[in-house]
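Here the complex is missing a single protein chain, while all its other protein chains stay put.
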Amino acid sequence: MRIRVQMFAIARQHAGADSVELEVPAGATVGELRESLFRRLPELGALGTRVLFAVDGEYAGDASPLRSDCEVACIPPVSGG
Amino acid sequence: MRIRVQMFAIARQHAGADSVELEVPAGATVGELRESLFRRLPELGALGTRVLFAVDGEYAGDASPLRSDCEVACIPPVSGG
Amino acid sequence: MIELTREPIDTTALLQRIQSPAAGAVLLFLGTVREFTAGRQTARLEYEAYETMARSKMAELADAAVERWNLVGCAIVHRLGTLELGEASVAVAVSSAHRAASFAAGQWLIDTLKDVVPVWKREIWSDGSTEWVHPEKCPTGAPPPSLPESRA
Partner (left out) sequence: MIELTREPIDTTALLQRIQSPAAGAVLLFLGTVREFTAGRQTARLEYEAYETMARSKMAELADAAVERWNLVGCAIVHRLGTLELGEASVAVAVSSAHRAASFAAGQWLIDTLKDVVPVWKREIWSDGSTEWVHPEKCPTGAPPPSLPESRA
């Protein structure tokens, strides 16, 4: 299935775009999406597990399953405030 | 010597005036002034050692000596803020 | 900026005084007139002060806080006279490079102000009765040190 991942801050900078589209197996998890995204963007991968993911507006661990209609976002370490 | 004591809040209320004048021996201490004031105003005396005194704008313990030209104030428990 | 005032406290002016490019954190605390205390209804409050000493104690506290927490700015304003429900009786505003100092200094300043600055409030209850407020403190009779924590 095709997942569009919204990219912010340094992740957007490395992607050169506001979002990237990735092809992952049906029923893939956030962890699998992470691996696929880090293969595509090794500079982002250098941040490792400090990069989090949100699914439908909530932080989601690597074991969380994805559906093709999820809203997925890549969340590099936040620095608001 | 004659000491004028500025009175505030409940102390002013019990005194019925902004200040009271007390005659104390030359070289008397704050403690002696306290006793004299409490004899004059027993309702104020009921607050006991919670009533503090300031001499020349600084809190002064009972052992502090007084001079006739000191600025003396009676400080009932404060409740600012 | 140390002030006793009979006018409403201008928080915008207060914040402008202490904001600075040297600060990354600003904290403003306001004490406000609350309607209910232990079930009793307040109509309004009246504040009075031993003004010269209150000003000098407030300035001492501000100086001590600036030194102890390396503050960028520090301002304390206390209102006097009659205050209606919801109005601010006291404002403490501080700024610092990082936020921990602002929180610690703000809390110490309001706590210490309530212990040592000669200001008194009188409750005007909604039933028309009045009462000077005298918190149960200082039971030892020892005068409070001017700066209880910072110079002890």
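Order of writing sets the chain letters: A, B and C. Residues in each chain are counted from 1.
Here is the rule we use: a contact is a pair of C-beta atoms (placed from the backbone, for glycine too) under 8 Å apart; a residue touches a chain by one contact, two chains touch by 3 or more.
Keep in mind that this is a model prediction, so the values were computed, not measured.
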Among shown chains, those touching the left-out chain:
A, C
Sort through C:A88, C:A101 or C:V117 and give me the one touching the missing partner chain.
C:A88
Kindly note down the residues of chain C that lie in touch with the hidden chain.
11-12, 15, 19-36, 85-86, 88, 95, 97, 99, 102-103, 106-107, 110
Please identify, in ascending order, the residues of chain A that touch the omitted chain?
6, 8-10, 13, 47-50, 52-54, 57-62, 73, 75-81
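As a working rule, only the chains that are shown with their structure count from here on.
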Cα centroid separation between chain A and chain B, in whole Å?
72
State, to the nearest whole Å, the distance from the C-alpha centre of chain B to the C-alpha centre of chain C.
25
Identify all positions of chain A at which a residue touches two or more other chains, and write them in rising order.
none
Where does chain C touch two or more other chains at once, residue-wise?
none
